[in-house]
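Left out: one protein chain. Kept in place: all the others.
Right, chain A next:
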Amino acid sequence: MQFGVFTVGDVTVDPTNGRLPSERERIKAMTAIALKAEEVGLDVFATGEHHNPPFVPSSPTTMLGWIAARTERLLLSTSTTLITTNDPVKIAEDYAMLQHLADGRVDLMMGRGNTGPVYPWFGQDIRNGIPLAIENYDLLHRLWREDVVDWKGRFRTPLQSFTSTPRPLDGVPPFVWHGSIRSPEIAEQAAYYGDGFFANHIFWPKEHTQRMVGLYRERFAHYGHGSPDQAVVGLGGQVFMRRNSQDAVREFRPYFDNAPVYGHGPSLEEFTRETPLTVGSPQQVIDRTLGFREYVGDYQRQLFLMDHAGLPLKTVLEQLDLLGEEVVPVLRKEFDSMRPAHVPDAPTHASLLAARDAAPAAGEQR
């Protein structure tokens, strides 16, 4: 099972001292968090993509390329890549390029983006969100698998004899996850292609996640990719830890109370009850996280949100120490011991390459 962190990349005032980090500071903090993730033994770092303040990460492959050059093992991913407003041709090229530079340590997560005004900045319309996600991804899927593509669709100019460059590393496209909170069409899309499905699992009750993952698993089997419990599932999660749980609650409360998205609304206690947020000791985080599989089944990837709401970098790095030293080793062992042998790990470049080489070559594009 893979464990990691995902970041939204918000620039938010620290509510305890009123300090607002600069964009540079925040960007550098994100890369420091990525390096720390590898140092403490995590598997994945994923960055969001946003084109509106207060968020900074508009250019994910620039950031991930920088991180790739300074890490050895860390898998680089996104949370999410905007499949609606990005040109699928540019996604195909950017991430294939990153694959080569990172020696295959790349996958990505598709998302739609839920901010209406952003769409027209890229020539699109949020009312076409689902059709854009469907058409653009179908083109992206082909661009990575067919050397020469003739294509015509609704949302971009046609392609004639087009080859996206560079070709994917070893002819193996990056593995793709599809993220959605409540759109069954996206679970259907992930199932159709046999791709992974990622549930946000932060800001919403677990029932959302349970329903969406259940639908994805059922449709994954329907499209013949394996049994429902072999579908590839990722979950988000949000934690704040101190050795003493009362210290965690006391320290995190001002960040919670003023956070973007849920701040000034429910109390920390209500939100902890209603959503997967866990604030407490490392043992409490372990117990809560192990409980996730009870409603989604055995799953392949767990990403934690650690760095939003104005938390200072120093605090986030301390959190990563706790996560890497005390929480993840236990989770890894416990999850592995409960998972049946026929449930696969999340695909990696190495496993996809091995699977490709083991399969008969008939009809396969190189």
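The criterion applied here is as follows: a residue touches a chain if its C-beta (ideal position, glycine included) is under 8 Å from a C-beta of that chain, and two chains touch if they have at least 3 such contacts; residues count from 1.
One rule holds for everything that comes next: contacts and distances are computed from a predicted model.
*Asks:* Could you check which of "Glutamate synthase", "Acetyltransferase component of pyruvate dehydrogenase complex", "ATP phosphoribosyltransferase regulatory subunit" or "FMN reductase" matches the UniProt name for the chain that's left out?
*Replies:* Record says "FMN reductase".
*Asks:* Which residue, A:Gly116, A:Pro166 or A:Pro205, contacts the hidden chain when the whole complex is considered?
*Replies:* Missing-chain contact among the listed residues: A:Pro205.
*Asks:* Quick one: which of A:Arg219, A:Arg293, A:His308 or A:His349 touches the chain that's been left out?
*Replies:* A:Arg219
*Asks:* Please pick, from A:Gln189, A:Thr289 or A:Gln319, the residue that touches the omitted chain in the full complex.
*Replies:* If we include the chain that is not displayed, A:Gln189 is the one touching it.
*Asks:* Which parts of chain A face the unshown chain closely enough to count as touching?
*Replies:* Against the left-out chain, chain A lists 130-131, 134-135, 138, 154, 182, 184-185, 187-189, 191-192, 203-205, 208, 211-212, 215, 219, 223, 261-262, 264-266, 270-271, 274.
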